[in-house]
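This is the structure, below, for whatever I ask next.
Shown here: the complex without one of its protein chains, the others still in place.
When the chains are written out, they are named A, B, C, D and E in that same order, and each has its own residue count from 1.
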Amino acid sequence: MMPDRANNRAADTLRTFLLERNVPGAAAGKVLVRAGSTTVLCTASIENQVPPWLEGRGKGWVTAEYNMLPGSTSPRKQRDRSGKVDGRSSEIQRLIGRSLRGIVDLAALGERTITVDCDVLEADGGTRTASISGGYVALAEAIGSLPEFQSGQLPFTDSIAAVSVGIVDGEPLLDLDYSEDVRADVDMNVVMTGRGRFVEVQGSGEEATFDKAQLLAMIDLAERGITQLSQFQAKHLEH
Amino acid sequence: MMPDRANNRAADTLRTFLLERNVPGAAAGKVLVRAGSTTVLCTASIENQVPPWLEGRGKGWVTAEYNMLPGSTSPRKQRDRSGKVDGRSSEIQRLIGRSLRGIVDLAALGERTITVDCDVLEADGGTRTASISGGYVALAEAIGSLPEFQSGQLPFTDSIAAVSVGIVDGEPLLDLDYSEDVRADVDMNVVMTGRGRFVEVQGSGEEATFDKAQLLAMIDLAERGITQLSQFQAKHLEH
Amino acid sequence: MMPDRANNRAADTLRTFLLERNVPGAAAGKVLVRAGSTTVLCTASIENQVPPWLEGRGKGWVTAEYNMLPGSTSPRKQRDRSGKVDGRSSEIQRLIGRSLRGIVDLAALGERTITVDCDVLEADGGTRTASISGGYVALAEAIGSLPEFQSGQLPFTDSIAAVSVGIVDGEPLLDLDYSEDVRADVDMNVVMTGRGRFVEVQGSGEEATFDKAQLLAMIDLAERGITQLSQFQAKHLEH
Amino acid sequence: MMPDRANNRAADTLRTFLLERNVPGAAAGKVLVRAGSTTVLCTASIENQVPPWLEGRGKGWVTAEYNMLPGSTSPRKQRDRSGKVDGRSSEIQRLIGRSLRGIVDLAALGERTITVDCDVLEADGGTRTASISGGYVALAEAIGSLPEFQSGQLPFTDSIAAVSVGIVDGEPLLDLDYSEDVRADVDMNVVMTGRGRFVEVQGSGEEATFDKAQLLAMIDLAERGITQLSQFQAKHLEH
Amino acid sequence: MMPDRANNRAADTLRTFLLERNVPGAAAGKVLVRAGSTTVLCTASIENQVPPWLEGRGKGWVTAEYNMLPGSTSPRKQRDRSGKVDGRSSEIQRLIGRSLRGIVDLAALGERTITVDCDVLEADGGTRTASISGGYVALAEAIGSLPEFQSGQLPFTDSIAAVSVGIVDGEPLLDLDYSEDVRADVDMNVVMTGRGRFVEVQGSGEEATFDKAQLLAMIDLAERGITQLSQFQAKHLEH
Partner (left out) sequence: MMPDRANNRAADTLRTFLLERNVPGAAAGKVLVRAGSTTVLCTASIENQVPPWLEGRGKGWVTAEYNMLPGSTSPRKQRDRSGKVDGRSSEIQRLIGRSLRGIVDLAALGERTITVDCDVLEADGGTRTASISGGYVALAEAIGSLPEFQSGQLPFTDSIAAVSVGIVDGEPLLDLDYSEDVRADVDMNVVMTGRGRFVEVQGSGEEATFDKAQLLAMIDLAERGITQLSQFQAKHLEH
């Protein structure tokens, strides 16, 4: 039986997806991305050097940081100021960085580092995938501000977007909100390019398992959702 | 000689001041405050307990945290994740917390903690004073959401707002932006209530000194600016 | 073209897999697991309490810690003593813990915590999957030492094992060693139960992408490998 | 009504102020400063390099560290060894450093760093202002030990001293001891030069406010106290 | 050949040893101890509770902390504020605590913790042994301030003192100063009671070895020195 979704959303339908540019900030690229109530500020800052282990190879680097603001959840999320390991944030920011590097021609970037910061203003499920979808747009904006790329020909091999899928009450659902995420037996995050190639597939059952048919159904849903997100990104970057 | 100010601003004129409510977030109170380009997201979260040293005294607590997002400056501001002391942030958030407590009837609040988080989205001077002026509005909104205060009679003894003043090229100026702040010989932050009483006066010469006439001139400018900010806050909270 | 593998190993063949019990240590469960040269000491320690957030619910907890000993790599791996976030270790130990919890009946365990420590003695690729395959055996041994489970009827819903697969020179390969891992365009870790259900699927292209056919081929290889590992574990635990 | 003060001290009278030189230590400058029972060991150490951000500019640097010894208070003050932010100490040492830099000709100092360490042996109110008044003497002693300044012509534009003032039971009082500090509605620290120019004015009401007349009265008291402290310092440095 | 010692000191002669009481501070016990130029402020603070692992056993605890003030050495000693392990300080404070506990009847102390803080004001060799010899006096003073011990009958099984010995240029020397310590092939710290029993013997050759005759000679010298220190302590505590 199909679980009820907020706003009578169908199992294979995305939440309302919005990209807002010209938001406050001093970074070269900045975009506010929303998927339903989930809201992430993505900024992309350029630095004219690379990490020590990459120096002298004429190649650039793209990395990401992920952070939830205290007011993004209720009860309030404590700040990660203690220097202790917050495993979840670390895992998410590594995923975002890896995903974005999957479509950037780092050699064409030259010896620069671009840091994509994803600060969650409101968390209602899918913050990591929204960060990737929005982070790509901020990254494009930042790279487009560099002198050699102002013509608009960006050093991307493809575009990139991401979405979550999951199994709730036995049914595969696209783009889970927080209330669905909590009830899900399996949660999968999929990152794909605009041309339909996979960059990351991360499916986990927390105290649960899934069979191959469910795995394939989740992948199909994700493909469908990412196709729409990629088209939305492309339209948005035209302007 | 009077220094040139952006937009031909007079020495005693505030930057455009804006308060935006209904912004993204899950906190009980939330407001985006802008003073010129300086932009701070203030959220106020309520927790039904107090710090251990205050337990059992039937009194509440108001505290603040201040943080600059990485994209708020160019070059990018590194996150404060190392557990090391960032003296400036610590000093600022102590000031914000102390200022807000100056006008709250903590006994009327009951055994609750309200944390006012001030996350700077864009930093163009005056982020700490904007945090106080905006933090007051977020705090009012949060307290107004509590059952016993929904009538609108909030446990405040007064309202509170803040502004920076300084001496640039020998002239006292109101509400410095970043380019002025950098050139200033003396920088002073003043926190006052809506009824014109002082809560904090913090003036420092960095590798410079000032005389009593300059001290008094700065205080006069601050009084003028805070009067306007207080009126603006009051109007805003009426709606 | 099929890449050369050490010892003429075929694309779909596992490395020599060994489980050694009765190794030094004071933990309730302990096993040394080897996959080729990769060697991990897995110990499972029982504590008669659960984390604070689980107290009073009559349920147990299984968690894992992963660590590479300094001598496990050349050059030497620095110890993670600084309190800084080592994202990779954090991510791996969360995966191991989640995987093991996927097949344990935590309610049957009672209010106990079992910590499975995976200390890598030699790292030649696939340390996280070897940790899961070996960690399951250590966990079984530890639980079997508890009075109520000494009959041999353990509170498992299934067994669990894991393997890595990847795309090297365009070819899907099973159970990559370090030299293959370095050359791989895509790296995927798959965790499955003895009855063939998925617990985790984590595939990533680092600066690369993959298509659906490759995704399916990797999943098929992983299924084949895990079937053999599960049989090996079962035989081993009979004795 | 005027509050009773220990030893029948008048509202505008300083506590007994002492400077002791030739105290134990290996630093170039060292002085024990006492204001009533408050006792601070100020040492000034010279290093022949400057912080990285100042290198190559031919200019020196003066910085300060502030610390309370465990036995300086009862109950015992825990050491600040955890790497956590102790906001108060950080704020105080920034104030001391800024104040001392206000009267040093850093260019004349050459590429040297002088660190003024203020370790509180007994805390009875006013430790930060005593640190500034004593730190100046230690700094003078350290600079006077440098070859180019042994003539006695030190690279100071002025001398510097500090005192606290406050409002207790509605009355402005000079140089609060701990028992007065605890009862004060407003606490203000003022730093001034020997020629009567202001370097820092920091007044705060903790859960209280003050009006302009009180602000001016406190500033007047501070001026009176600092004039005496400056004369005392000058006499002391003659010998 | 006998090495030259400062002030023509003989191989078996202690440096000038001084104990000064009534020094600044708020702790129950406080003493300034000097051995030559080495100067340590020892304070002993009493807290009416014990560490968690000792609760409910009706027994007290004595612990120590050791710290070198920045101005105690030239060049300046950096403060240990980073939260990193400073192995040497940790080792020394464990030695001081263990030594003092060696002569205290912890059961007679009741459920109290006494923390003996040893803050080095000037470091010229032998700071850890001076800390023990002075710490004992501060501890006696603190315990003597407790109501049940004001009669003067302290819960000590013996007194305790310590001294360093070493081999310099092949010769055993008593009570090394810093210049001797640097040249020493072997450095030994000995802690003994007033009645001549050993509590700690710690001898190390840094990149050197020693034979049994040298070991015995060093122990003999230490016994001689500690006998004198114990007499000095006893006389001092009479007053």
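In the analysis below, a contact is a pair of C-beta atoms (placed from the backbone, for glycine too) under 8 Å apart; a residue touches a chain by one contact, two chains touch by 3 or more.
Fair warning: this is a prediction, and the values are worked out from it, not measured in the lab.
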{"item": "Candidate in contact with the missing chain, chosen from E:Thr13, E:Gln202 or E:Gln228", "value": "E:Gln202"}
{"item": "Candidate in contact with the missing chain, chosen from C:Thr39, C:Ser99 or C:Ser164", "value": "C:Thr39"}
{"item": "Option touching the unshown chain, where C:Leu69, C:Ala108 or C:Leu146 are the choices", "value": "C:Leu69"}
{"item": "Positions on subunit C where the hidden chain makes contact", "value": "23-28, 30, 34, 37, 39, 41, 43-45, 47, 65, 67, 69-76, 79-84, 115, 117, 119, 121-123"}
{"item": "Touching residues (missing chain, whole complex) on subunit E", "value": "83-88, 90-91, 93-94, 98, 101-103, 106, 158, 188, 193, 196-212, 215, 219"}
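Methods note: only the chains that are shown with their structure count from here on.
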{"item": "Shortest path length from subunit B to subunit D (each step joins two touching chains)", "value": "1"}
{"item": "Chain whose Cα centroid lies nearest the overall Cα centroid", "value": "B"}
{"item": "Furthest chain, CA centroid comparison against subunit E", "value": "A"}
{"item": "Centroid distance [mean C-alpha coordinates] between subunit D and subunit C, Å", "value": "60"}
{"item": "Approximate Å spacing (C-alpha centroids) for the pair subunit D, subunit E", "value": "33"}
{"item": "Centre distance in Å when subunit A and subunit D are each reduced to the mean of their C-alpha atoms", "value": "51"}
{"item": "Residues within subunit C bordering two or more other chains", "value": "83-85"}
